[in-house]
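Below is one structure; the comments refer to it alone.
Certain chains of the assembly are absent from this excerpt, and the rest are unmoved.
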Amino acid sequence: MSITPFNVPIVPKLKRETILSLAKRGVRIDKRRLDQFRPISIQLGAAGKAHGSALVSIGNTKVLAGVKIEPGRPFPDTPEEGVLNVNAELVPLASPEFEPGPPDENAIELARVVDRALRESHAIDMSELVLIPGEKVWVVWVDIYVLDHDGNLFDASMLAAMAALMDAKIPNHQVLEDGSVEILGPGVEPLPIRKKVVSVTLGILGDTFIVDPSLEEEAVADGKIFFAFDDSGNIVGIQKSGPAWLDFKKVSVAMEIARNRYHNVLAALNKAFQS
Amino acid sequence: MSGGKSPVPLFKDGKRHDGRGPMDLRPIEMKVGVLNNANGSAWVKFGRTEVIAAAYGPREPPKFMSLPDRALLRCRYHMAPFSTDERKNPAPSRREIELSKVIREALETVVLTHLFPRTVIDVFVEVIQADGGTRTAAITAASLALADAGIPMKDLVAGIAVGKVDGHLVLDIDQIEDNYGEADMPVAGAVNLDKVVLLQLNGSLTPEEFNKAMYMAWEGIKKVYALQKKALEEKLRKEVNL
């Protein structure tokens, strides 16, 4: 059951009015333009026992994603494909609002939004992750760990997940005759990445859209809208989130704003893999 | 979008696997006031997809669960174990948890919760049969149930999904088109207000396709909206006759 959040701190009216009236004039409380991202940084290999990992910062938001690649069984309806699992944990060290416990609806939505963008874009060629057809495949776990929450978890998580997948190496292994898979050690072969997927999320402030909303902007926004793009510029995922509505005619405007900005994120991703 | 190959051709000679054209909706049925205990209820059918919705409230919330300035909205989207091809465990799946959130947030935009501070309004949707487009059928039924319960709303909410199959954009996709198609984009809107209240995309679309798909969705939503109005009037007519 989903419930209107009722235990969130109340935003002072004044701050709300300030942010809204600034937005109307095209500026933001932290001096950014409406369509400007905060600084993005990506640190690869941040979790040493993961097969791939990335620590992503967007402004003060910090998300660590770790990839584990393990042998397992395929789903019965896709016997010749590997398995992708995306999980997100809003661990309580990241925000005074996060409580310990199993993932709540926010964590589940976050994981599923990232999952779908990766899955539906065919970012990974799952058919190449088969060890023994119908029996054993690689199961790719992407665990998204939010460490510091200062807004726009969608984009930070999407980026951390994508970077961690690109960083990942399939473990060195051997398929034994009895159908078991022996892991020999760390590998060198990357995952079969076919597309790079990044996202741009807009905060919805009445009629105004702001790219990459910070936590205090999110607190006064009606909601947000997430657009994922592959590196050819196709839209590979959308999620309206929060109790906002959009003018029917403004939807394509929003999409265009996002599409004008996904290059920035993609550039940050590419840069991380150049060194 | 499971990526496999469809057992039937999804688009051939301008027709879809069930004979529909790209803009054709499935046969839609709606009935308001189908349950006795709920303050409001509705039953909605899109082809073989069938849902029931009930609305309760405004009523007293559980302890410590209230807002001083408006009603809480609680929403559950849930699938009956026998609604799917394989029996579904009745415990809420991650998908059901997400869809409950998405539907609640869509309804929050239209329900006049500020009229009922310190109360709770509940919307429960049960999917009886799932054959594609359950979330848009669910929100359509939910908004009817709220209306039937007399809960003031700025507008009704109607929903429909656009899909892409074999490269063609089509309206109101069913399960087979969802499973083997390239994209599923559920949209719900408040027609009178020209507002989009629910929007998701699973799959891949070019920007041009996306814009076209939005327009197709809106055409579909207007039709669904008209059927909602009719179903509410029918209920009213019956009540007056009594």
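General observations
In order of appearance the chains are A and B, and numbering begins at 1 in each one.
Definition applied: a contact is a pair of C-beta atoms (placed from the backbone, for glycine too) under 8 Å apart; a residue touches a chain by one contact, two chains touch by 3 or more.
Nothing here was measured: the structure is a model prediction, and the numbers come from that model.
Written in terms of the labels on the displayed chains, the full complex in this file has the makeup A x3, B x3.
Keep in mind that, in the parts below, only the chains that are shown with their structure count from here on.
Chain A and chain B have Cα centroids separated by 26 Å.
Residues 1-4, 65-67, 71-76, 94-95, 97-98, 100-105, 108-109, 113, 183, 185, 189-190, 193-207, 210-211, 214, 218 of chain B are the ones that touch chain A when the two sit in their complex. Those residues of chain A lying in contact with chain B across their complex are 1-4, 6, 77-78, 81, 105-106, 108-109, 111-112, 116, 119-122, 126, 223, 225, 230, 233-249, 251-252, 255-256, 259.
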